[in-house]
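Apart from one protein chain that is not included, each protein chain of the complex appears where it belongs.
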Amino acid sequence: MINFLILPILIPLVTGVLLIFAAKHIMLQRLIAGLSALITVIVSVLLVKKVNNDGIQTLNLSNWDAPFGITLVSDMLSALLVLTTSIIALACVIYSFRGIDEDREKFYFYAAVNFLIVGVNGAFTTGDIFNLFVFFEVMLMSSYVLIVIGGTKIQLRESIKYLLVNVISSALFVIAVAYLYSVVGTLNMAHISVRINEISELGQPGIITVIAVLFLIVFGLKGAIFPLFFWLPGSYYAPPAPVLALFGALLTKVGVYSIARTYTLFFYQDGGLIQQLLTILAVISIILGIIGAIAYWDIKKIVIYNIIVAVGVILFGISAMTQDSLIGAIFYLIHDMNVKAALFLLVGIMAAITGTSDLRKISGLIKRYPGLGWTFFLAALSLAGIPPLSGFVGKLLIIKGGFESEHYWGAGIVLMSSLLVLFSIMKIFINGFWGTSRDYEGADKVSVKRMMAAPVILVAIAVFYGVGSEFVYPYISQAAETLANPGIYIDAVLKEY
Amino acid sequence: MEILISVIVGILFMSATYLMLSKSLLRIIIGTAILSHGAHLLILTMGGLKRGAAPLLGESASSYSDPLPQALILTAIVIAFGVTAFFLVLAYRAYQELGTDNMDKLRGNEGND
Amino acid sequence: MKTNDVILQTATKVVLFLIVLFSVYIFFAGHYTPGGGFVGGLLTSGAIILLLLAFDMKTVEKILPVNYMYMIAAGLLFAIGTGAGALLFNVPFLTHAFTDVDLPILGHLSLHTAALFDLGVFLVVVGVTMIIIKTIGEDD
Partner (left out) sequence: MSLLHLAIISPFLLAILVPIAYKLFRQIHTGWFVLPLPILLFSYFISYLSITSDQQSVTKSFSWIPALGIDFAAKVDGLGLLFALLISGIGSLVVLYSIYYLDKNKEQLNTFYVYLLLFMGAMLGVVLSDNLIVLYTFWEFTSFSSFLLIGYWYHREKSRYGAQKSMIITVFGGLSMLGGIILLYLMTGTFSISEIIAGSDEIFSHSLFVPALLCFLIGAFTKSAQFPFHIWLPDAMEAPTPVSAYLHSATMVKAGIYLVARMSPVFAEHSLWLWLIAGFGITTLFWGSFSAVKQTDLKAILAFSTVSQLGMIMSLLGIGAAALHFETVDDSYFTVATTAAVFHLINHATFKGSLFMVAGIVDHETGTRDIRKLGGLMNFMPITFTLAVIGTFSMAGLPPFNGFLSKEMFFTGMVRVLEMDIFNLDTWGFLFPVLAWVASVFTFIYSMILVFKTFTGKFQPEQLEKKPHEAPIGMLISPIILASLVIIIGFFPNIIANTLISPAQAAIMPVEGYVYDTHIYFWHGFTPELFMTLGVITLGILLFVTLPKWRRVYDFLPEKLALNRFYDSGLSGIQHVAHKFTKWYMNGSIRNYLVYIFTFFIITLLSVLFLKGAFKFDASNVSAIRFSEIVLALVIAIGAITIMFVKSRLTSIILLGAVGYTVALFFVLFRAPDLALTQLVIETISVALFLLCFYHLPQIKDEERMPFKATNAVISIGVGLVITLIAFSAHSNKLFDSISQYYIDNTYEKAAGKNMVNVILVDFRGFDTMFEITVLAIAALGIFGMIKLRLGGGKKNENK
């Protein structure tokens, strides 16, 4: 079936529409949302297998040959990210059955989640730069809905900021596409690469570099790199836990993915300037992220700032541009999506039990909730990249790549960032789970066991992902190979070109 | 012509930026609207202006103006409309709930200490 | 926004009729001349808004008992369905088909699945515009 790769976009899309019809029936909504998320996961697994067996999958929509129509491209990177997204979506949907209030469920919560997944999967899959913009908008509009739904004061206030920043970044995206179109006259990403390659024999023209930087700003705003990340901590603080998990795990990563894609496909012949810029920004992001992470006594904030650290680490891997560092970056990207989702859900449970996210008001949780405590402990170690859990191999390869490309300082900072990440996250464990146990009002109403299902699945994946790196490695290295050799991607898209 | 429009686009962006930096929510939203106007004009300019007839077949023209940017703009306009509408309602609700439209008073410091 | 201006109401009905007619024309002409689902949809909703201005919300709801949220969903389903039809024939998603037919009375007609797709667009645009106007209107 040639349309197979569109299914991870199409299934959530149809589900989202159906959920509009089912808005008033919560149980029906849960059933549809859960089932469809499960099916999407299965389909994504099959897609990864298909890409593994048959090579890069492409689909020329409306049957117009590339580069004239819109082409969807599932290479291994995209397929893996789609799979990860689908898994996280499933986890968040399951969590939401207990973790979100019924009022929100009635007001199209699940529909918005599904549309968000449409946008994210679409952004990972599309091979057309303007279509990427459209999927960004799908994703963003859904995120606007998710961040504001419920209409509490903090949500409304932070939504304004979130919206404003993203409206600006969207406008910049449009003009970046406009500039690019002016110079190369095409929108298909493989075709853009071919054309830039044609004119870059004597070095990449300056205007391409300028456009590259503009794209970096656009995607950097989404991916929350320094100095474009200011909006993130506040905005992510506002929505409820499952939404936060989706945002923290997926949204910034779409920005990171886009940087990885465009910088390896179009802008790789620049002779170092952009790479250097990227490296510097990545390292500063790590540092500022860490400073933020250790600064706060709020469990949500701590994890939120860790998003910025992770983005920096991944980008550092991408900017080092060695084979190892690219493999490491992809390893780490997928790891981080998974483990961030788990952490946000766990932090959500903590907040649900205690009614606060202020760490100074929480203590001794492990006595009553040992399962929660140990799941958190494992997730925390994963986040810090402690072997054999999931973060390790990625970090190892990124650092190795960093040393190889002689970015000693940067690689050293990535290395030592683990320590402070660990410190920041273990602060939650030491103070929140250890210590004298307290009684919390309303803690009995929280069905912790049922809420635990989703994070436990994610943490189990993290463990497998780390211990079973050998199984994962061939896929990841295949994904990195496409990044390292744009020719593979181009040949797959423009077969007869 | 392209040069003139480029300058106009620059002015639109300037105005939009200025408005978005102000404190009043209304001005900010107006700024975003102007921003999208600027972006749309820019796409058209980048496609090249006036190189032939309108992209409608049957007018027996020898050349047509570039239809692709026009299609992109149409998509962008509609999306911008959706976003602007959303933003407006958000502002309206925020004003209802928070009692101010001054961004300076909408800083917030949850979990910030 | 209640008003009893008979002249306005009568005029509205006439204008409404014209606008709807025009928007339907625009919608169908889209493939050949300027227009299409967007503009058609926007014009139609413009007409309904005009109706709203002339009469009150309740009257309009009586004339057009539509759940606009469902309308949006239906529009989306239309658009997706047009595309997904291709899945049955194992051709790329959204592949359109068209054929020319000569019908006894209507004469030469071009049947185009793109028109169905555009109908989806039309429905969504009307639905969305109406939802926005209505929810804000009701909140006042």
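Order of writing sets the chain letters: A, B and C. Residues in each chain are counted from 1.
Operating definition for what follows: contacts are C-beta pairs under 8 Å (C-beta built on N, C-alpha and C of every residue); 3 or more make two chains touch, one makes a residue touch a chain.
This structure is a prediction, so every number in the text was calculated from the model and none was measured.
Participant: What are the shown chains that the left-out chain touches?
Facilitator: A, B, C
Participant: Can you say which of A:P233, A:G255 or A:P486 touches the chain missing from this structure?
Facilitator: Only one of A:P233, A:G255 or A:P486 touches the chain omitted from view, namely A:P233.
Participant: Touch as defined at the start, partner being the missing chain; which of A:I2, A:V45, A:I294 or A:A453 qualifies?
Facilitator: From the options A:I2, A:V45, A:I294 or A:A453, the contact with the absent chain belongs to A:I294.
Participant: Tell me, which residues in chain A touch the chain that this view leaves out?
Facilitator: So the residues of chain A touching the unseen chain are 13, 17, 20, 61-62, 64, 67-70, 101, 103-104, 106-108, 111-112, 115, 118, 122, 130-131, 134-135, 137-138, 141-142, 144-145, 148-153, 155-156, 160-161, 164-165, 168, 172, 175, 178-179, 181-188, 191, 195, 199, 205-207, 209-211, 213-214, 217, 221, 227-228, 230-231, 233-234, 273, 277, 288, 291-292, 294-296, 305, 364, 366, 381, 386-388, 392-393, 396-397, 399-400, 403-404, 411-412, 415-416, 418-419, 422-423, 426, 430-431, 433-437, 469-470, 473-474, 477.
Participant: For chain C, enumerate the residues touching the unshown chain of the complex.
Facilitator: Considering the whole complex, chain C reaches the absent chain at 26, 30-39, 42-43, 45-46, 49, 68-69, 72-73, 75-76, 79-80, 83, 93-94, 96, 98, 110, 112, 114, 117-118, 120-121, 124-125, 127-129, 131-133, 135-139.
Participant: If the hidden chain were put back, which residues of chain B would touch it?
Facilitator: That gives, for chain B, the contact residues 1-27, 29-30, 33-34, 37-38, 40-42, 44-58, 64-68, 70-71, 73-75, 77-79, 81-86, 88-93, 95-99, 101-104, 106-109, 112-113.
We adopt the following convention: only the chains that are shown with their structure count from here on.
Participant: So the centre of each chain is just the mean of its C-alpha atoms; given that, what is the distance between chain A and chain B in Å?
Facilitator: Centre-to-centre distance between chain A and chain B: 27 Å.
Participant: Listing for chain C: what residues touch at least two other chains?
Facilitator: none
Participant: Would you mind listing the residues of chain A that make contact with two or more other chains?
Facilitator: none
Participant: Considering only the defined contacts, which chain C positions touch chain B in the complex?
Facilitator: Against chain B, chain C makes touches at 32-34, 38, 125, 128, 132, 135-136.
Participant: For a test of understanding, state which residues of chain B touch chain C in their complex under the given definition.
Facilitator: 54, 56, 58, 74, 78, 82, 85, 89, 92
Participant: In the complex formed with chain C, which residues of chain A make contact?
Facilitator: Within the complex, chain A touches chain C at residues 1-3, 6, 10, 13-14, 17-18, 20-21, 23, 59-63.
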